[in-house]
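Heads up, one of the protein chains got dropped from this complex, but the rest are sitting where they should.
So that you can tell them apart, the chains are marked A, B and C in the order they are listed, and the count of residues begins at 1 in each.
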Amino acid sequence: MKVNVLFFASLKEDLGVSEIELDVSELAGRSALFDSLTIELGSDCVAPLLAENISIAVNRNIEKGEFVLKPGDEIAFLPPITGG
Amino acid sequence: MKVNVLFFASLKEDLGVSEIELDVSELAGRSALFDSLTIELGSDCVAPLLAENISIAVNRNIEKGEFVLKPGDEIAFLPPITGG
Amino acid sequence: MDEIRVQSDDFSLADEYLACGEVAGPDCGAIAAFVGLVRHTEGDAKVTGLHLEHYPGMTEKSIEKIVEEARNRWSLQHVRVVHRIGVLPARSQIVLVVVASSHRPDAFAACEFIMDFLKTEAVFWKKEMRSDGDIWIKSTTGDYARRDGWESGISSSIE
Partner (left out) sequence: MDEIRVQSDDFSLADEYLACGEVAGPDCGAIAAFVGLVRHTEGDAKVTGLHLEHYPGMTEKSIEKIVEEARNRWSLQHVRVVHRIGVLPARSQIVLVVVASSHRPDAFAACEFIMDFLKTEAVFWKKEMRSDGDIWIKSTTGDYARRDGWESGISSSIE
């Protein structure tokens, strides 16, 4: 199934891409997502996404634990935020 | 010698006057000032000026203790203040 | 360099903000502003307006001391205080404080400090014109508590 993956700010700069369509297995969770990303982007690119200070949002909700993806889900990798 | 005495806000309303010229003795202090005010305004009018929450300013400086007046000094009676 | 005015005319936050930005310069990162207005109701009573009286010369001096104390406590680039006097109908603007600083904690703290001390230390008298009769307003215990919350009071306190 297809999901969309977004990269913001420093991740977008480092990867050179802001959005990709990704093929993941049905009911993919955190680890299957990273497996698919590694296939798509290579492990060098995926390593920074695993850093502790990178948050993952699924459909604009931060997910700290496990999750289960559905077709068309929007996954976003968020570096540390700061507004104001 | 002559000094000017100002009354503000509720005191001005109650006394019906905002400013008077007052004759006081040379080197008059707090008590001579009140003596002169009593002669000028009567003791009924002076009583409210003695209330604990009334501040006295001499030449725009609050005087909490004793003071000595000079000719032309400006004495002001200030009810409780509030700005903002 | 700071701006302190007591006036019967209305003021414009827009104009004061612009003037503040011009004076504050390129390292201003934070502008905090406050405007106090005449509320239309006070408890159960309707307020038709306020009558504000001041002591020319002494009032300005009392505000200068408050601003000076704020400058001693925080790093500020510019401060503007405008306080109206006279008869102010309900919903009128009463007072404006604008503070510019490099950083927001200083701007916020100084702006709030100045307002708290204007309530208790600035030489104004305020009469509320109310549906149940006119009354001269006093600082509330809450006002004094907020002033005293800034640790040691300022030396210029007239209380």
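Rule of thumb we're sticking to: contacts are C-beta pairs under 8 Å (C-beta built on N, C-alpha and C of every residue); 3 or more make two chains touch, one makes a residue touch a chain.
All values reported here derive from a predicted model rather than from experimental measurement.
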| item | value |
| --- | --- |
| Chain not shown, its touching partners among those shown | A, C |
| Contact residue for the chain not shown (choose from C:27, C:134 or C:148) | C:27 |
| Residues in subunit C touching the chain absent from view | 12-14, 17, 21, 26-41, 90-91, 102, 104-105, 107-108, 111-112, 115, 146 |
| Absent-chain interface as seen on subunit A, which is shown | 6, 8-10, 12, 55, 57, 60, 62, 76, 78-84 |
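Quick note on the criterion: only the chains that are shown with their structure count from here on.
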| item | value |
| --- | --- |
| Inter-chain pair with the most contacting C-beta pairs | B-C |
| For subunit A paired with subunit C, centre-to-centre distance based on mean C-alpha positions, whole Å | 50 |
| Whole-Å separation of chain centres (CA-atom averages), subunit A against subunit B | 77 |
